[in-house]
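Note that one protein chain of the assembly has been removed; the remaining protein chains are unaltered in position.
Let's look at chain A:
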Amino acid sequence: MQTDLQPPLAAAPSQRIIPTGLPRSKGWWLNGLLLVLLLVVMVWSVGIGAVSISVPDVLAILLRQVGWEIAAVEPQQETVLTVIRLPRILLGVLVGGVLGISGAAIQGLFRNPLADPGLIGISSGASVMAVLMIVLQLKIFRDLSSLSGLYTLSLAAFAGAVGTTLLVYTLARKNGRTVVSTMLLVGIAINVFCEALRGLMMYLADEAQLRTISTWSMGSLGGASWEVLQVATPFLLLPILLMPRLSKPMNAFALGESQAGHLGVDVSKLKRNVVILATLGVGVAVAVSGVIGFIGLVVPHLIRLISGANHRTVLPASALLGAIVLTLSDLVARTIVMPAELPIGIITGMIGAPTFLFMLIRGAGNRA
């Protein structure tokens, strides 16, 4: 009788097991593919604009810059490419990358695929400070030349991002621990306040200021130059390079804080690192290009649909796809109403919102 009850189990396999190395290689494929796609998009879109440059000419000009002359180049094309287009494309790649990867990381931190860096006040803090600068025309801002003015505006935006994030982070701390759900609620409250403040400033603003504010709050890569790149690149590159190193603890974090702790993850350190890197990246991104919505929200979501949830794949792939999407959006923004240009946030919003709704409805259908 007892023998019947004895569950046979899977009999303990005695021989050595050969690793099958299951679904591991998929992520490398996706990231490799996205990288190639990004390079293609960059070379292609850098040639498009008021002055059209063919792909072979683009390559010839680029190779000439590193001292390798393969063909004659037109000086006008060369100037347009190196002085105007190239820094703009590179800034788009970096900003798109940082928005994508920070979105993925913040979603991982909140264990919610619908979170984004705007949620904890990073973007609104940055934008409210910038609007304050524009409207109040603080002395330093008015007196400086246009480039330094841009720097000051950027610096103010960055300070705003750091300020609100610190505030949200401090208010959400309880007994030395950061409660993620409280952080979300505090973030919402701060966002409302920032929005009100921004509304007040817009009420006080004159026509010209309103125009600056509106361009700026819908985002634009129009301010790109080698000087801007020089300042912003380290800050934009840092999150892109460091966040993928957090993919293991972030995977464990999906099991909830206590289970991540059981797996040896230093949970408070992880939370701190993600918040610091995301603020740095998104803060600087908003500073140089204004508020560009939806990339941080939609891109990681799309990647998860393709590759699954493993952050080892999702984080770098979100950076790559973010860069691709922003480069293409900027291409549309600067060519569709030539010689003027549309704010880039209009393009990302118009493509992003329907995509997002589609994913939501599809996702809800899958779960039912």
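A few remarks follow.
The working rule: contacts are C-beta pairs under 8 Å (C-beta built on N, C-alpha and C of every residue); 3 or more make two chains touch, one makes a residue touch a chain; residues count from 1.
The rule is short, and it goes like this: contacts and distances are computed from a predicted model.
When the listed names "NADH-quinone oxidoreductase subunit L", "Heme ABC transporter ATP-binding protein", "Tryptophan synthase beta chain" or "Acyl-CoA dehydrogenase" are checked against UniProt, the chain not shown comes out as "Heme ABC transporter ATP-binding protein".
The chain that is not drawn here is touched, among residues A:83, A:309, A:337 or A:361, by A:309. Across the entire complex, the residue among A:157, A:265, A:299 or A:328 in touch with the chain not shown is A:265. Residues touching the missing chain, restricted to chain A, are 1-2, 5-7, 9-10, 12-14, 16-23, 108, 111-113, 248-249, 251-256, 258-259, 261-266, 304, 308-310 (touch as defined at the top).
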